[in-house]
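The chains shown are only part of the set, and none of them has been moved.
Labels run A, B and C following the written order; every chain starts at residue 1.
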Amino acid sequence: MGTVPLLSDEAASPEARAVFDDIRIKRNTDYVNNFWRALAHDPAALKDTWESVARVMAPGALEPLVKELVYVAVSTANGCSYCVHSHTAAARAKGMTPEMHAELVQVIGMAMRTNGMVTALGVEVDERLRG
Amino acid sequence: MGTVPLLSDEAASPEARAVFDDIRIKRNTDYVNNFWRALAHDPAALKDTWESVARVMAPGALEPLVKELVYVAVSTANGCSYCVHSHTAAARAKGMTPEMHAELVQVIGMAMRTNGMVTALGVEVDERLRG
Amino acid sequence: MGTVPLLSDEAASPEARAVFDDIRIKRNTDYVNNFWRALAHDPAALKDTWESVARVMAPGALEPLVKELVYVAVSTANGCSYCVHSHTAAARAKGMTPEMHAELVQVIGMAMRTNGMVTALGVEVDERLRG
């Protein structure tokens, strides 16, 4: 359905299959998302992307849930429907309640609104914000 | 510099001036950002936008700081430099540390990266994520 | 300042200069905008783009002013500051009043807002709208 076929466990190379197994362990699920199966044609990219995502989304100065909310926000502004669905699910798995989701949608909408107004008005950055 | 001139307190209508004053009180500062001064040509829109932003960004199921991080994320994906600057400053005022900012930048970058990869691969939403 | 230098009348080729002259006549001004001067390194592209814009923006089923408002809207959503400035000026030259501009900004902001909300909610097109 995409620009490349999704690879099943059987069709994937041993290197790709090893990443699938790592995804299963780290996410504590048997299910491997379509993105990883599409990316598996390039095992090195699959491994690098999975490890980079895992590292960036790990707990740090920001909680994993907050990071997922940011991920959903970026994905929405970029119009990536797949990403919105998968990271909304990830946010729920990390504790996002319906109330939090509703507020997230409102903040995204408000940011989009003022982004458009600011750009249409051609507002320049305040001197004091230029650092 | 923009597509409309910024209105000083003196040039603004009494209705717009009242919003400027409310901004000063709620934000506990004498400074009114360029966006509000550009929008002041339309006092009703100024009032509605300011009140909507204040309502949406207020504490709720999500903390105000988290909302600012989401706002920065959306503004970045939309390429609104003014919005990135003003909401990064707002996030700092609400407690964002340099470590949190650095992680925010990394999450935004990672989300942009996989947004592009997913779209280029044409990955379709997993059945189990379609609800 | 850009990725290519702007060409003065003297530096432009005769073919590019002929387009500059046509712009001056059609727009009834001596001023040639930076975009055309940047594009003049490729005289065939300059001629094709100028003629395409002139043809598409000419009066038809939609008035030229309405077309400029649409142009500003697209340019805003794409974050093209130059385009927002130049087409806002063009819209004013074709009769856009401050009241019309203020409403344009509000409509753009509202569209951006619901675009974001719709995408975050993953709303699918209604059966009855699928034609």
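To be clear about the criterion, a contact is a pair of C-beta atoms (placed from the backbone, for glycine too) under 8 Å apart; a residue touches a chain by one contact, two chains touch by 3 or more.
Source: prediction; values computed, not measured.
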Total copies in the full complex, given that 3 are placed here: 6
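As a convention for this text, only the chains that are shown with their structure count from here on.
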Rounded Å distance, chain A centre to chain B centre (Cα mean): 21
Between chain B and chain C, centroid-to-centroid distance (C-alpha), Å: 26
Computed distance of Cα centres, chain C from chain A, in Å: 33
Multi-partner residues of chain B (each touching 2 or more other chains): 3-4, 39, 49, 74, 78, 80
Complex contacts: residues of chain C adjacent to chain B: 79, 84-85, 88, 98, 101-102, 105-106, 109, 116
Chain A to chain C touching residues, read off their complex: 72, 76-77, 79, 81, 84-85, 88, 104-106, 108-117, 119-122
List of chain B residues in touch with chain C within their complex: 3-4, 39, 41-42, 45, 49, 74, 78-80
